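Below is one structure, written out as structure tokens, with a few remarks after it.
Every protein chain except one is present and positioned as in the full complex.
Chain lettering (A, B and C) follows the sequence in which the chains are written, and residue indices restart at 1 in each chain.
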Amino acid sequence: QNKPIDIVTVVKITGISWFNRMEVGVKEFAAANPGVTTRQIGPAQSDAAQQQRLVEDLVAKKVDAIAVVSMDPPTLEPVLKRALDRGIKVVTHEADNQKNTLVDIEAFDNTAYGARLNDRLAACMGQAGKWSSLVGSLGSQSQVQWADGGAANAAKKYPKMTLVDAKNESANDAEKAYAKAKEILRKHPDIKGFQGSSSLDVLGIGRAVEEAGLQGKVCVYGTGLPSEAAKFLESGAVGGIAFWDPKDAGLAMNKAAMMLVQGKKITDGMDLGIPGYNKVTVKKGPGVGVIVTGQAWVEVDKKNYKQYAF
Amino acid sequence: MTMKLKISDPQLLFLLVINVAILLVATVFSHGDFLDIYNFQSMASQLPELGLLAIGVALAMISGNGGIDLSGIGLANLAGVVAAAAMPLLVAAPDAAPWTYTLGFIAVALVTGLLGGALNGWLISRGNLTPILCTLGTQMIFTGLAVVLTNGSSLRISVVDPISAIGNESVLGVPIPFIIFVALLLLVGWLMRYSLFGIKLYLLGTNARAARYAGISQNRLRFATYVISGVLASVAGIIIAARTASVKADYGNSYLLIAILIAVMAGVRPQGGYGRMVCLFFSALALQLLSSTFNLLEISNFFRDCAWGLLLLCFLASARVSWRDFFPNSKAQLRKS
Amino acid sequence: MDASTLTRQAADASTDAPVQRRPSLAALLKKNPSAFTLLLIVLVVLTVALINPAFFQLAVLFDIVRACTTLGLFALGVMIVLAAGGIDVSFAAIAALTMYSITKVVMTWFPETHIAVILLAGAVGGAGLGVLNGLLVDWLKAPSLIVTIGTQYLYRGILLTFVGTVFFMNIPHAMDSFGKLTLARHDTANGLHAVLPATVLVLVLASVLTWWLLNRTLMGRAVYAVGGSLAIAERLGYKLRSVHLFVFGYAGFLSGLAGIVHVSSTRLANPFDLVGSELDVIAAVVLGGARITGGHGSVMGTLLGVLLVTLINNVLILAGVPSTWQKAIIGGFIVLAGAVFALRREK
């Protein structure tokens, strides 16, 4: 009982702004909860295999709880199963299809999020015209869900919008996103909108749009971080972005992990005491655990992005 | 004679020293936590994927003429994806026929690896393509086809007992993937040392022209080399599929360079003609030990890259400093890349 | 003995052996490996234009030339290393380390630095790391592939462990405006701007400089001599260390420049960028006629190889290839190009 609870958060890739922000939450959690030690680790390359190896080593080390932001949920199943078998508590994030987890924290419903981005795009485009979408990689489950959610939304609600050359891979590289956006602009000079998925997509698309002098004529919406997208929000090349605060997600994951270690349960409608997770919905997941969904998404545009300093 | 050679092999000596050193450091700094049986099992089951790919790279390098196989991980994933996509069509109810499913899965994956390797081999031996260019292209083709088959996302496989056992169970405490790896390593080691194939491959890598004059058929050997490499890749693919219960087009995209790193650190000569499987084993083991040690000691993963780089350079430096006088020829041999 | 017969015989010998002295197409291609690359480029252009006539517009040309810049700078460096009989896979790590460190330093302490100084700093920093490669290759007497795999891990590890991992959206003003500087501007019929950025000039200047170094200086000749045979060059009095330091230093120099150009044109400094593109660059250089075994390679061929690879990467959407198929198609094309190239080597 004297031994502190040891919670390790494993992220997709270490060092980038997004997960640095998450680390703020992870550290804050330890500071706020004596008797809990937390830390965050992640692979040096964005490769599901490297993440799998990290988790493997943690299982060997037998920490109390592992909180994972899965690069690719299915690839982690067996190792998480071993973790559970060894009595390690497992919490996941961005993995509503993960079976071997006790609690999966979702900031929101992915399809709804994609649809919501698409609604904003449609409003900007005047609900008509050609649009296209980008994803960081076709292998990224949530990003593909957002793009598909957007496509389904447009197909249902906006008959005058046509999706062209959908789901171009940007390889999580702003330069590639830029090149793809350019090429799409050449092929469809009359394109009206882009929906980005990786947080780097809007940066690349924004630059392409800006360079072509199309600010205000072509609408760009997507996931992004305020600090990163600021330049393009200011210039009008990017109309708006959406995100959820990784810090809060980090807090939520660690909170859930602590509760699991302490033998507590998360119930429907519960308040985790974290913004966006004040009234969570809990439903049964595909496996042994539950999916806890918050309402943590944040939408910003030129006017209000400054409120978020990350 | 064999014993004398073994001890005097500078690469092997260096690798053994490194492995022992890492083990000692890890044990001391982790206050003994490192010496946990589960930890060793965990490392032993992580090693095979990379190890098998590194064998493929090593074989291609040994064959000479700028041989290298960059397509290993691409083919491994493709083999898994093809098997995962094909098996549901062949076996309707995997749970009812777990063994049929598993054996079918393995067979389809192996055949895919065989065909992929044969494509490489054919292009390089008959088509005369530069290996680095050819396997870079086929690596993209393999990964690309896997993307086409899966739309890029990962595909779960039916987790029937036998297949899950391949990835996750142990026999007498030794993880099955490790057993497979060691068995294949021994097999390849045996092939290289005692079989006609291996001996001819070394000769071919040493001097292709002389090999031709001596009636050694380069085309057939090169073809066989890449086929073996392809099959080994598909075994890696099976292990990956079994260990992750899924298949994915771009799993292990960071393995490409690491596999080459393992091979060169094992002393495989990039210009052909030399390379030992024992060294390959210890080279892979050293990287795994280092990596797990760093995770255990909570050292940044970026620093691990630094350490790998330094380790490789130290390896080269050690060969330069202390053994130079005893191996006057190694200088000339090591030179050109 | 009569010397005239000997002359004739020797002359016979010299003309007989390379049988293809006739001015045939085959002979032309044999003498000029880059002609193959050009042929492939023309084929791609024609094919894509056939599928989508929209391909033929100035704007597309601008885009492609622009996309060539960083790749081209890397490729020139790799080519010169290949010509000297080595291989370098650390150039992208060098570029990443220099561009990120310099951006960080400039942002933190000297935000008003002139772009010329920044470019210079990039060049010097890159050259320094390259020279370290050269020293290691020279001192360790090991294949440069192995050495540069080591330094690649080392440089990238240093960057991400000690320098930083978070990318800068706000880059120094000078770099930002350098990235926006345009050489030519073209407005398409439907009101889109297409610009040819000034960063392209860096590639042009680097190409001219590389060509001049290779063809007009003793060092250039020494590079090919060492690439032809290291042992022979050494015994003919070429200083291997100078050549090693030069080729790796020069490759580093170009990488450093490429890093700064990359930051300027993407207008953000991401330490995770660039690394991972090594093999594509090597593929481009080999498609440009350089050989992995050393001693061959030209500036013109390399630029054509870069153009070819960029072209393939940038026309798939125009050609209507669905995104899931793009990787496989690019791979197929590399194999195809490799096969065409292999035909050249056969008699």
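Rule of thumb we're sticking to: a contact is a pair of C-beta atoms (placed from the backbone, for glycine too) under 8 Å apart; a residue touches a chain by one contact, two chains touch by 3 or more.
Basically, contacts and distances are computed from a predicted model.
S.K.: Which of the following names does UniProt give to the chain that is not shown: "ABC-type sugar transport system, ATPase component protein", "Multisubunit Na+/H+ antiporter, MnhC subunit", "HypC/HybG/HupF family hydrogenase formation chaperone" or "Amino acid/amide ABC transporter membrane protein 2, HAAT family"?
M.R.: Going by UniProt, the chain not displayed is called "ABC-type sugar transport system, ATPase component protein".
S.K.: Please identify which of the visible chains the hidden chain touches across the whole complex.
M.R.: B, C
S.K.: Quick one: say which of B:196, B:297 or B:314 touches the chain that got left out.
M.R.: Here the residue in touch with the unshown chain is B:196.
S.K.: Considering the complete complex, identify which of C:106, C:123 or C:222 is in touch with the unshown chain.
M.R.: Hidden-chain contact among the options goes to C:222.
S.K.: Suppose we count only contacts with the excluded chain; which residues of chain B make the list?
M.R.: That gives, for chain B, the contact residues 1, 190, 194-196, 199-200, 202-203, 206-207, 209-217, 273-274, 325-329, 333.
S.K.: Over the whole complex, note the residues of chain C touching the chain we left out.
M.R.: That gives, for chain C, the contact residues 1, 3, 5-7, 9-14, 16-19, 215-222, 224-225, 227-229, 232-239, 242-243, 246, 294-296.
In the analysis below, only the chains that are shown with their structure count from here on.
S.K.: Once you draw an edge for every pair of touching chains, what topology comes out, line, ring, star, complete or other?
M.R.: Chain contacts: complete, every pair touches.
S.K.: With contacts counted as C-beta pairs, which pair of chains has the highest total?
M.R.: That would be the chain pair B-C.
S.K.: Would you mind pulling out the distance in Å between where the CA atoms of chain A average out and where those of chain B do?
M.R.: Taking the mean C-alpha position of each chain, the two centres sit 34 Å apart.
S.K.: Identify all positions of chain A at which a residue touches two or more other chains, and write them in rising order.
M.R.: 14-15, 44, 138, 169
S.K.: Note the residues in chain B that touch 2 or more other chains, in rising order.
M.R.: Answer for chain B, listing residues that touch two or more other chains: 147, 151-152, 300, 302, 304-305.
S.K.: Flag every residue of chain C that touches chain A in the complex, lowest number first.
M.R.: Interface residues on chain C, with respect to chain A: 52, 54, 57, 59-60, 63, 67, 160, 165-167, 169-170, 188-195, 262, 266-268, 270-273, 313-315, 317-318, 322-324, 326.
S.K.: Residues of chain A touching chain B in their complex?
M.R.: 14-15, 39, 41-45, 47-50, 52-54, 56-62, 72-79, 82, 86, 137-139, 141, 144, 169
S.K.: Which residues of chain B touch chain A in the complex?
M.R.: 33, 36, 38-39, 41-43, 45-46, 49, 147, 151-156, 159, 164, 167-168, 240, 243-246, 248-255, 291-292, 295-296, 298, 300-302, 304-305
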